[in-house]
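A single protein chain has been omitted; all remaining protein chains appear in their positions.
After this line comes chain A, so read on.
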Amino acid sequence: MSSPEQWTHPEPDAAPAATAAKPTAEQVIAGLRATDEGGADLVQLLTPEGERVTHPDFDIDITPEELRGLYRDMVLIRRVDREANALQRKGQLGIWVPLLGQEAAQIGAGRAMRETDMAFPSYREHGIAWTRGINPTELLGIFRGTDQGTWDPVEKRFHPYTIVIGNQVLNAAGYAMGQKFDGKVGDDEGEATMCFFGDGATSQGDVHEGFVWAAVYDAPLVFFCQNNQWAISEPTERQSRLPLYQRARGYGFPGIRVDGNDVLATLAVTKWALDECRHGNGPILIEAFTYRMDAHTTSDDPTRYRLSDELEMWKLKDPIERVKVYLVRQQWADSEFFESVEADADELGEELREFCTNMPDPPAERIFSNVYAEGNPNLEAQRDEFLDYVSGFAGGEH
């Protein structure tokens, strides 16, 4: 099912993946109607009601233990998100970028990756960071203003958060080209790269160029677009006439829309896409159809541009609740399990608060450090002059 031929020469299909209930682009842009249906092509394995369904192309065998693990991941990263949001409200962080609602998209994608795969995140990828083994405390400095990300991107295979929209897509394409040039693509031991970006980013030239580069160099790259329906205040209809996953066809590689609130489907589709890439059949675009349940950042006010009933609609599709329902119904988890996860979340929250409030400000020298790998005598002179000036105040009144 995965041959590029099939995707690059699809059946002519005039009918868009829409239902009669689907709002028009004009209605969405005007704020009159919301988009919450992913359409007929949406890959789903666990319904919002917690029912396990099958899909002809994508399925996954999941053990109770694995599903409990995914549930735990999602609960914990949601707690990290809520704690950090609260820390911003208390003045401990300058800003926070909430992931609320996107837990399944990120945990599903992140847990599909192998240690040898590489990830290039945008700035909302706290769940991906979690799956790469990065302590959530390492995210705080970026938003408190003490650093710009402290993890080792090479060791963790998790690039620094990229804030300029879409830049990282080209960086990821280059990295994936390097994996190919290094001979690390072509069998089951192959490497692959994942690149994360949002619906708004798809309008950026860099994302388009990333699609072109990855395609013409057959790069082992999974483009993972979290369509959370909103780019700050602009709905996806303002970025595209076409469902985003269908864009891939124009570049000559597969595009798949997955229910981004379904951790199982996201895991299954992403695993498949990564395997295709590591075998040399990349690139692939995945559009995870999800919803940003909170503001763009703590500085944003979504009540100015979207209806609250849209949020209520999406709350019914919560990514965590459906897994909980399924775990209970299958008797794969008992109350003891859920209580232990809550306890872990409480502990994590406390660790985060404790860490955040005790983070020291960086020293003044940090302004000048590591601008260059091989130094710059003029900059060093500027630094020394400034530090000399600062030291003049030492112990004095100023």
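Criterion: contacts are C-beta pairs under 8 Å (C-beta built on N, C-alpha and C of every residue); 3 or more make two chains touch, one makes a residue touch a chain; residues count from 1.
In this section, contacts and distances are computed from a predicted model.
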What protein name does the UniProt record of the undisplayed chain give, "ABC transporter substrate-binding protein", "Tricarboxylate transport membrane protein TctA", "Pyruvate dehydrogenase E1 component beta subunit" or "NAD(P)-dependent oxidoreductase"?
-> "Pyruvate dehydrogenase E1 component beta subunit"
Who touches the missing chain here, A:A30, A:V216 or A:L242?
-> A:V216
Given A:V28, A:I128 or A:A176, the residue that touches the chain left out of view is A:A176
Selected from A:A40, A:V53, A:L316 or A:V371 as touching the chain missing from the view = A:V371
Positions on chain A contacted by the hidden chain, ascending = 120, 147-150, 152-154, 159-160, 162, 164, 167, 169-179, 181-182, 205-206, 209-210, 212-213, 216, 369-374, 376-379
